[in-house]
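A single protein chain has been omitted from the complex, and every remaining protein chain is retained in its original position.
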Amino acid sequence: MKVTLIKIFKALDTLDRRIIFVFIALAVIIPLEFPVNFDFSVTAPVRGFYDTIDSLPSGSKVLVSCDYDPGSMPELYPMNLSVLQQLFKKNVKVICMQLWPAGSPIAERALNQVGIEEYHKKYGEDFVNLGFKEGREVVMVSMGNNIPQTFPRDYHGNKVEEIPVMHGVTNFKDLAMIINISGGMPGTKEWVLQVQSRFHIRLASGCTAVSAPEFYPYFQSGQLVGLLGGMKGAAEYEKLVGVQGLGRRGMDAQSVSHLVVFLFIIVGNIAYFALGGKKKRLNV
Amino acid sequence: MISTELIGIWVSAVLTLLIFSFLYKDNPFYKFAEHLFVGISAGYGVALEYHNVFLPNLWRPLNDVSIPLANRLPLLLPFVFGLLLFTRFFEKISWLSRWSLALIIGIFAGIAIIGYGSGDLVLQIHANLLPIWTDKWLTSFNNLLLTVGLITSLIYFFFSKEHKGAFGATARVGIWFLMISFGASFGYTVMSRMSLLIGRVYFLLGEWLGILK
Partner (left out) sequence: MRREVPLIICFLAGVFFIASYFVPHYRVTNISQMANQWAIIVIAFAYVLGVANIARINFHIIQRKDRDWAYKIILVSGLVFMVLIGIGWGIKEGTVFYWFFYYTYYPMQATMFSLLAFFIASAAFRAFRVRTWEAALLAVTAVLVMVGRVPIGEHIWKSFPDLTEWIMNVPQLAAKRAIMIGAALGAISTGLKVLTGLERTYLGGE
């Protein structure tokens, strides 16, 4: 029996990583194909995000900065869509911009999908896509002084001063809040440091799960009024907004894959200690 | 008639599978997709800069006769600074590119000092000045833990003094808080990576094969 166990642990210790890959693939595929739809509660940072937008009066103008690229779309695109859904449902005017070049077409697609197809909003009157601007923090500081000067033309090449929704908008003082969907840098941290702490405007953020832990101090200090962290944050937010998007759809696969990784950690350590805890370099 | 969207979905699926082939082992198909991606992403960025910065912020205002000449001429300065960057390709005059680099570095250094000073330093310290005696025992406990955690973690990062004795013990407590934070970060990182895979599998099974319910 003991010899058999040692053999098993040795086999586990030298397991081909491709077998691990197969487990992970199945952990994602099977729940997507056969969803269970476990219910879940909403956490305070997500509640703060939703409630702040919910408190906006109809007709207010909000800046939505879509600072991400296809690499983080599964986590952030569902947030982007849900944010637009809540804003358009409340008849809030949306001014969209991007600090990441690859965010431009993604944001345009989200605006068309939600704004035009779902809510039949009019471009220029209910929302505008200012497009991408290079410069990261410099763009943020520049917008704090003058937004039309920073973005003389929108994504479609129209003069910003001639766009109805931009009338009366000079800088951040003319906006009700800023919502940042962030895939990394430049993103939430830069908006907090350069804009929120300097111009004291309400700022809410949706970010990847990798970044979320480091933004909890900003939520606790009040520099962020709300925080959506990763796909779970997107799912919680979708629940509040009342949509069934990829966020909620992916939760079962997320649950199973996390359990699989947890089991890997446990089994790996059991095998390691059962074999005497030898140190060796591994190619992971 | 096959639509461009259908062709696009098949192209996307094939490219996705080419990259996933790396999981078996490095192979020419993966290398092809990898190099194609690098080329396309680099070229994509240039086109975006042209349409979103060069044209609206420089070229059009420079050639817009409705703007007074005195307001247009200063734009030649960033144009020249931008072109000076390309002197890096010519060894004899590459020192000129330092002027443009110095401008960028100086601006970002100035912005960073203000941003980090107000946003991360002052406001974060202020946010941790919490009462450790309140009406609710849990709030008091949490505030105490936040205070102790911050101070001990900061002490850990003070390497000018050897971590011995009471100082060392305090730094050790700081390590425990740091380990908790790294563990939380690892947990969230796992969540993030799995989400990205969920997104791709959703595309393959849903949009491409159409077998998701």
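For clarity, chains are labelled A and B in written order, and residue numbers in each chain start from 1.
Just so we're on the same page, contacts are C-beta pairs under 8 Å (C-beta built on N, C-alpha and C of every residue); 3 or more make two chains touch, one makes a residue touch a chain.
If you're wondering where the values come from, they're calculated on a predicted model, not measured in any experiment.
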In the full complex, displayed partners of the excluded chain: A, B
On subunit B, residues whose C-beta touches the chain left out of the figure: 4, 7-9, 11-13, 15-16, 19-20, 22-23, 31-51, 53-54, 57-58, 74-75, 77-79, 81-83, 85-86, 88-89, 95, 98-107, 109-114, 116-117, 119-121, 124-125, 127-128, 142, 145-150, 153-154, 156-157, 174-191, 193-194, 196-197, 199-200, 203
Chain not shown, touching residues in subunit A: 15, 17, 20-21, 23-25, 28, 38-41, 43-44, 69-74, 102, 104-106, 108-109, 112, 133-136, 138-139, 141-142, 145-146, 149-150, 155-156, 198, 213-214, 216-217, 220, 232, 251-252, 254-262, 264-265, 267-269, 272, 277, 282, 284
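Simple rule for what comes next: only the chains that are shown with their structure count from here on.
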Subunit A-subunit B separation of Cα centroids, rounded to whole Å: 13
For the subunit B and subunit A complex, residues of the former touching the latter: 23-24, 41, 44-45, 48-49, 52-53, 55-57, 60-61, 107-108, 111-112, 114-116, 118-120, 123-124, 126-127, 181, 184-185, 188-192, 194-202, 205, 211-213
Residue ranges of subunit A in contact with subunit B within the complex: 18, 21, 24-25, 28-29, 32-33, 35, 71-75, 101-102, 104, 131-134, 137-138, 141, 151-153, 155, 157, 190, 192-194, 196-198, 208-210, 212-214, 217, 220-223, 229-232, 246, 249-250, 253-254, 257-258, 261
